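Reading through the structure tokens given below for one structure.
One protein chain omitted, others in place.
By letter and in written order, the chains are A, B and C; residue numbering begins at 1 in each of them.
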Amino acid sequence: MSSTWKNNISFTVFGESHGAAIGVCIDDLPPGESIDFDKVCEFMARRAPKKSVTSTHRSEKDHPTIVSGYYNGKTTGTPLCAFIANTDQHSNDYSNLSKLARPGHADYTGALRYRGFNDFRGGGHFSGRLTAPLCFAGAIAAQILEKRGIYVGAHIAEIHGIKDKNFDPINTDKDMIREIRQKEFPVIIDVQGNEMVKEIDRARKDKDSVGGIVECIAINVPAGIGSPMFDGLENSIAQLIFGIPAVKGLEFGAGFDTVMMTGSENNDEFYVNDKGHVVTRTNNHGGILGGISSGMPITLRVAFKPTPSISKPQETVDYSAIKNETLEIKGRHDPCVVPRAVPCVEAAVNIALLNHMLDYPNF
Amino acid sequence: MSSTWKNNISFTVFGESHGAAIGVCIDDLPPGESIDFDKVCEFMARRAPKKSVTSTHRSEKDHPTIVSGYYNGKTTGTPLCAFIANTDQHSNDYSNLSKLARPGHADYTGALRYRGFNDFRGGGHFSGRLTAPLCFAGAIAAQILEKRGIYVGAHIAEIHGIKDKNFDPINTDKDMIREIRQKEFPVIIDVQGNEMVKEIDRARKDKDSVGGIVECIAINVPAGIGSPMFDGLENSIAQLIFGIPAVKGLEFGAGFDTVMMTGSENNDEFYVNDKGHVVTRTNNHGGILGGISSGMPITLRVAFKPTPSISKPQETVDYSAIKNETLEIKGRHDPCVVPRAVPCVEAAVNIALLNHMLDYPNF
Amino acid sequence: MSSTWKNNISFTVFGESHGAAIGVCIDDLPPGESIDFDKVCEFMARRAPKKSVTSTHRSEKDHPTIVSGYYNGKTTGTPLCAFIANTDQHSNDYSNLSKLARPGHADYTGALRYRGFNDFRGGGHFSGRLTAPLCFAGAIAAQILEKRGIYVGAHIAEIHGIKDKNFDPINTDKDMIREIRQKEFPVIIDVQGNEMVKEIDRARKDKDSVGGIVECIAINVPAGIGSPMFDGLENSIAQLIFGIPAVKGLEFGAGFDTVMMTGSENNDEFYVNDKGHVVTRTNNHGGILGGISSGMPITLRVAFKPTPSISKPQETVDYSAIKNETLEIKGRHDPCVVPRAVPCVEAAVNIALLNHMLDYPNF
Partner (left out) sequence: MSSTWKNNISFTVFGESHGAAIGVCIDDLPPGESIDFDKVCEFMARRAPKKSVTSTHRSEKDHPTIVSGYYNGKTTGTPLCAFIANTDQHSNDYSNLSKLARPGHADYTGALRYRGFNDFRGGGHFSGRLTAPLCFAGAIAAQILEKRGIYVGAHIAEIHGIKDKNFDPINTDKDMIREIRQKEFPVIIDVQGNEMVKEIDRARKDKDSVGGIVECIAINVPAGIGSPMFDGLENSIAQLIFGIPAVKGLEFGAGFDTVMMTGSENNDEFYVNDKGHVVTRTNNHGGILGGISSGMPITLRVAFKPTPSISKPQETVDYSAIKNETLEIKGRHDPCVVPRAVPCVEAAVNIALLNHMLDYPNF
């Protein structure tokens, strides 16, 4: 378990922040799927830290190398393993963290779990850097799904109280998804994006950080995909989404807002549209009923806490000596991971959907 | 997959609302654990519909029969299978639903998923009744955990805008958990509970329904339990929680509220307490960092949508004929599942925790 | 794990020899498959002990009761759970075995594995009786496969040195499989069967027992089913076959005999037959290459040790007191399980094949 997801598709994310390489090994991909390697790199680039106002100085060159399961530009169906070399590790930056538990990080819990033997440098296997292989896997899944017309898009829905508008839960199309994907700062309303950038900048100046919400939509998922109980679409998506660092909450459709509705307000009435398809007039259910797709767009929102790495001094403990200490994290830190989390959420949803689509009779 | 959860513990929930029986088969329970059958029934009784203001008239006698894996009052370690006979099925009540997709239910998606062959009567395998075996499994897990001092409690945190106070995320003890468990209407502040009951009653009179939030806490979970990425505590809990019907959202610790905090506000500083233990001053992280328990109480909140079964007429489709129809659900319906969902949430958390505790060296 | 098999299909075999019931819970069966319940009972009857020369006096009425996943004579696709009540347990027969490890049985190893908490009566969960639910599951799988033209047959190939002829590995057809299935004593050459019966009778008179070999064939399995490495047809079949008590060996195709061949003798040359199909002239490979079906009949042979329950006095230990004792097993015992093992082997192969067939594009 742990870093292996086991379902119709299985994959293991491996590596540590300061080890030789990170990567992913994906088993049971369908054979014969063309993969455009440049598009994979584009997907991954959206996750990589940029040398811009919203990011750290660490320049990651997340160039994946596929070593298996890929032949003549297509998946072979055998395990596809890709690694990303860690070329720019700056181990020194983290040297004083060796025994101090960074608040909000997994330094302390990871040390307990692995009895002190894990590679703690830079967060080790718990580092946000490990989302790069997740995005690689998601980019592969996305290309396979897009050939079937299924598109997954995401945007920054909120940063520290500043909100973007939501995706239209009925009429979002692939062009809108693609348009946001091209943006440097992925929001629907750019003026709101500008306010968010300012808010992030303010946090940086305060040696602090902010969190936010990523909204995600998946369109053209055929009705009838998924399963009841523990292997439904929500379950799979949830299991993967909570694998992304800093996620604190997840809701589907109207989510927590349904608490303020009555049943008659929340229920999405079915009707037969002019194409003869069964659809719903509203989409509070977020495209999933009983774990199974309804044919309506799948919508979800993911809450990310503020980046725990902040420059302000913090009280903490030395977890090897079990004594109180003060921690001051040196170097520049990313005051908001939410922009980089956008492709991570897409990746998780793409993988979950492809996984269930493999059960689909006409896949 | 689907109705089977596969991990250190595996279990399958089986049955349909109007079949001969429902039940659960649990594999890999530890051997030699005393199980007090009366306490199991008490746990399950909290989930059963009551003939009170807050529930339907269907009188379910959810008396489980254990047929294997239990000998001389103890678990044997081999699969423990229990079934609950369906004695009071009222199939007639649902007869006009046979082809009409109840909005908010899985009738339509289930029919597609199973190509029309599923037993749709009363929701079949998608019925809320299937939470009875989940509660059975949770009650077993709870007894095993409580012997190790780990207690899981839950309460109604909100019904349609009326709020209870939250659990104290630092100092909740087992007596408080037990006290709420005894209550007919499980809230911390009873006057708020009374308001909630009124709100539910109002919904019933309106032939409508309301949803709410269940808050759950787990105390005395040792630090270091869980794993990174896809098999952490959040992942397992999420996978099980989204197996409960009507769940639309899940958050851990400060959850979606972290979006309004800065990193310095949200980070929980560590310190060594007077017993020499590493603890945090606040508990916004909800007892889990990197998928692994920190030793602080684990806290989570689960959003339940309003019961989709309402008596008001609703527009929908006949999914066999693909034509528009009006649906009027006859009989009395439970206008709020939240009270009954409280033990279901506890069950899911107990199972997830026991699952991970089995990796604990000194279990 | 343990009593749960997890793959495209998952199932858990539950129960103890002297508990209330034994049974099986099968998840992820395809929906809409007609199941003839009488045929299931016929399949299971071939496994049940008969009051004839070749078996014990215990009269098991292995009548399964399906409680879920089956509606209007068809599978629903949701978990199918079936119980078989234990009605005739004769606990007294086993009373003196409570602390004595029967040689060749799992009494001692089971007690260690479950730290003394397992229900040891009559072998408990390790009893050969637990092959009844396996046969139930196999009977379901067989009916689903036979509708696709795939037939699995088995016969007694050898009892204590007395040999039947083998299935023709190229030309066996379904009529031959059906013919053997009808026989009281399932062999191809009945005169050899008569010798085997005499040999079994001789063993009984000697208060002893004998073992043998079951040969199994599966015809009309389409080419291309299975996977390389750890989830190939051999791997799945092996994992299930070694779940049948008393199995000591397994070989596919020419098996151990290939050791006496050269490559040029053993290699099965391919050719295009007059129907335009790719086939092999010989079938030493047993229908599987690289874990994947070749389209030729799948053949395997399973070695069963002599029944360990014998009436002769045996030296052993009291495993609770850790002291030497002499054991004399009372009552009449089945001196040869091989006839009853025939449907068990078929069951395992049917389940493994159905599991892999679910990946087949046109299933």
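In the analysis below, contacts are C-beta pairs under 8 Å (C-beta built on N, C-alpha and C of every residue); 3 or more make two chains touch, one makes a residue touch a chain.
No experiment lies behind these values; they were computed from the predicted model shown.
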Residue, one of C:G23, C:P64 or C:G212, that touches the chain absent here: C:G212
Listed residues C:R121, C:H285 or C:R340, member touching the removed chain: C:H285
Listed residues C:R113, C:R148 or C:K174, member touching the removed chain: C:R113
Candidate in contact with the missing chain, chosen from C:G138, C:P245 or C:P297: C:P245
On chain A, residues whose C-beta touches the chain left out of the figure: 1-4, 6, 10, 12-16, 19-23, 25, 27-28, 31-32, 65-69, 71, 74-81, 83, 113-119, 124-125
Residue numbers in chain C that touch the chain omitted from display: 1-7, 13, 101, 103-106, 108-110, 112-113, 125-126, 130, 158-161, 203, 206, 208-213, 223-232, 234-235, 238-243, 245, 247-256, 258-272, 276, 278, 280-281, 284-286, 288-294, 303-310, 312, 314-317, 319, 322-324, 335
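We take it that only the chains that are shown with their structure count from here on.
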Chain pair with the greatest number of C-beta contact pairs: A-B
Chain centre separation (chain B, chain C; CA means) in Å: 39
For chain A paired with chain C, centre-to-centre distance based on mean C-alpha positions, whole Å: 46
Contacts with two or more other chains, residues of chain A listed in rising order: 228
